[in-house]
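Of the protein chains in this complex, one is absent; all others appear in place.
Entry: chain A
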């Protein structure tokens, strides 16, 4: 999962302090693994260095926690490209796809497009596995089937999410 992109996505809705970013991140994506402060500031400083975010005002008292960060135009472009780049179809997709869908909804982008490119990438991998299976011996077939069933599970989740996008958009907007 790309924490940098997740933070960019959250910043697209408006400038925030590091602390604020951590809170919103944990609320949406940190169920199993809340972000550490160090991780937030390290990521922000990398985004800053790459010109994807900029400082937007510092409150009196100094220290990194007083700085407000805003996404730059380059950051918006980078985020947009990431959202429609499919995740590498792995046996376990983890939470990257969920994060992308939520961030797309938050930023008013097409969550359907995120799901469409992912479906296409999954099906491409599933086709390769199916071809390998057809030309393979029993061991090949069983190994490919294992991967195929897992990828199919991702796709079933993807279709269910596609069917519930309106509902999810409402929940995200709350």
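The rule is short, and it goes like this: a residue touches a chain if its C-beta (ideal position, glycine included) is under 8 Å from a C-beta of that chain, and two chains touch if they have at least 3 such contacts; residues count from 1.
The definition used in the following text is that contacts and distances are computed from a predicted model.
For the chain not present in this complex, what protein name does its UniProt entry give, out of "Xanthine dehydrogenase large subunit", "Spore maturation protein", "ABC transporter ATP-binding protein" or "Biotin transport system permease protein"?
Matching "Xanthine dehydrogenase large subunit", "Spore maturation protein", "ABC transporter ATP-binding protein" or "Biotin transport system permease protein" to the record, the invisible chain is "ABC transporter ATP-binding protein".
Taking the full complex into account, find the residue in A:20, A:54, A:116 or A:140 that is in contact with the omitted chain.
That would be A:116, which touches the missing chain.
From the listed residues A:27, A:55 or A:152, report the one that touches the chain absent from this view.
Within the whole complex, the residue contacting the unshown chain is A:152.
Hey, which chain A residues sit against the chain that's not shown?
84, 113, 116-117, 119-120, 122-123, 126-127, 129-130, 134, 148-149, 151-152, 155-156, 159, 162-163
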